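Remarks on the structure that follows.
Removed: one protein chain of the complex. Kept in place: all other protein chains.
For reference, chains read A and B in written order, and residue numbers begin at 1 within each chain.
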Amino acid sequence: MFSLLGGLRRRQAGSKDVARERLRVVLMHDRAGANPELLEQVRDALVQSLSPLVDMDRRGIQVDLRRQGQSLALVASIPVRGFKRGAGGRG
Amino acid sequence: MQAQTCVRRHPLRDGTLVEFDAAASFDELLAALARLLDEEAHAFAGPNLIIDVGSRVLGTDQLLDLEALIRRELGPRVLQIVNGEADDILREDGAGDGGAPASLRDGGFPPAAPAEPAAGRRDRPAVGRSEAVILRRTVRSGQRVTCDGSIVIIGDVNPGAEVIATGDVVVLGSLRGMAHAGARGRIDAQVIALRLEPVQIRIGPCIGRRPDQPPGRSLRPEVARVLDGTIVVEPLAGRRRRPAREPGSDRGEPIG
Partner (left out) sequence: MGKSIVITSGKGGVGKTTTTANLGMALAQRGARVALVDADIGLRNLDVLLGLENRIVYDLVDVVEGFCRLRQALIRDKRCENLFLLPAAQTRDKTAVSPDQMRALVAELKESFDVVLIDSPAGIEQGFQNAVAGADEAVVVTTPEVSAVRDADRIIGLLEAQEFHAPRLVINRIRPAMVSRGDMMDINDILEILAIDLVGVVPEDEHIVVSTNRGEPAVLQNSSLAGRAYRNIAARLMGEDVPFLDLQSANGGLLGRLRRIFGG
C-alpha cells in the first residue's frame, strides 16, 4: 500500500525530486569534504563501538565518503588483527 | 651567436618585453625573434607583449611581418611597439606590487592635462617619427592597445577594448570601444573609423561620450575631432562615392 503510493507520487513529481535528492547527496559529500573533523569523529565513534569486539590496528583505519549513484556510502577500512575472545557469545 | 644577443627578453608582470638591438638589421632581428619564440615560447606567458624597437623606424611591411610572426608563434597578444622605453617600463613594472606597469595601464603617457593644450601642440613634431603602427586584428574587450604615434587598426575595436595613441587613431572597421587620440595632450589629433560607434572618444584632454539614446547607425566613414573644446563627429571629408548597394550585413567585419 505505502510503496504503491510512494511509487505513484514519484512518477507524478517530475524532475525536481531527482534534483533535490542529487543535491542532498552531493552536499553531504561536499560538506564532509570541507570538514575533515567530521570524518575524524566518525572514525573515533567506529573505534569506540568496535573495540570491545575487534582487535584492530588503529593507525591503519581509513574512513571515507563515496558517492554511489543516487546515494552516499560511508566506506571504512579497518585492519583487523583478530576478534576478541568471547565476543560472539555476548551478541 | 650574435643573432641571439640582438633580441633580449625581459619578463613583465603580465607579459614580456623584448628589446631590439640598435645595431642589427630588421631581418636579423626578425630571425632572432623567431628563434627565441620557437625555443622559449613558454616564457612568453601573459597577455601583453611589448617590443622596444629603440630609435628605429619600422615600415608598414616590417610591422606586419612582426605582427604576423607573433600571431603565428604565440597566438593573440596585446602587442605594443615602443621607442626606447624599455628601461622605464622595467622600472615601473618592478616598482611596488600595485599591479601592472603604468605603461600598460595608460600607455605610459602622463594623464591628459586639460590646462595645457598648448604644450600638447608643441609635441607635434615629435610624433610621426615612426610611421603609423598598423595592427591587423580585432581588439577585444579587456584588451588595450597603446602606441606612440598614430595607429591604424585593420579590424574592429569592440566594446570594452581601448585604443590609445599619442597621434591619430584610425579604425578600418567598427570602433565600438574607447579610443583616445592625442594621448599626450594633442588636441588636433583625430579619430577616424569606417563605423564610428564608440562608447567614448577622448582627444587630448577632451572626453566625448556616446549619447544615451544612440542615434541611427552611420554607414559612412566618420571622423571625430575637437572643435571649440568639444568633440564633434562628422562625415570624413572628401567623401568617396559609395557603391549603390550598402553592405548592410557586413557590420564592420575586419577588412583585409
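Convention: contacts are C-beta pairs under 8 Å (C-beta built on N, C-alpha and C of every residue); 3 or more make two chains touch, one makes a residue touch a chain.
Given the structure is predicted, the values throughout are model-derived calculations rather than measurements.
Shown chains touched by the hidden chain across the complete assembly: A, B.
Counting the whole complex, the residues of subunit A in touch with the unshown chain are 12-17, 19-20, 22-24, 26-27, 30-31, 34.
Where subunit B meets the omitted chain, the residues involved are 14, 98-100, 105-106, 111, 141-144, 159-160, 162, 199-200, 207, 209-210, 212.
Note that in this section only the chains that are shown with their structure count from here on.
Averaging Cα coordinates per chain places subunit A and subunit B 62 Å apart.
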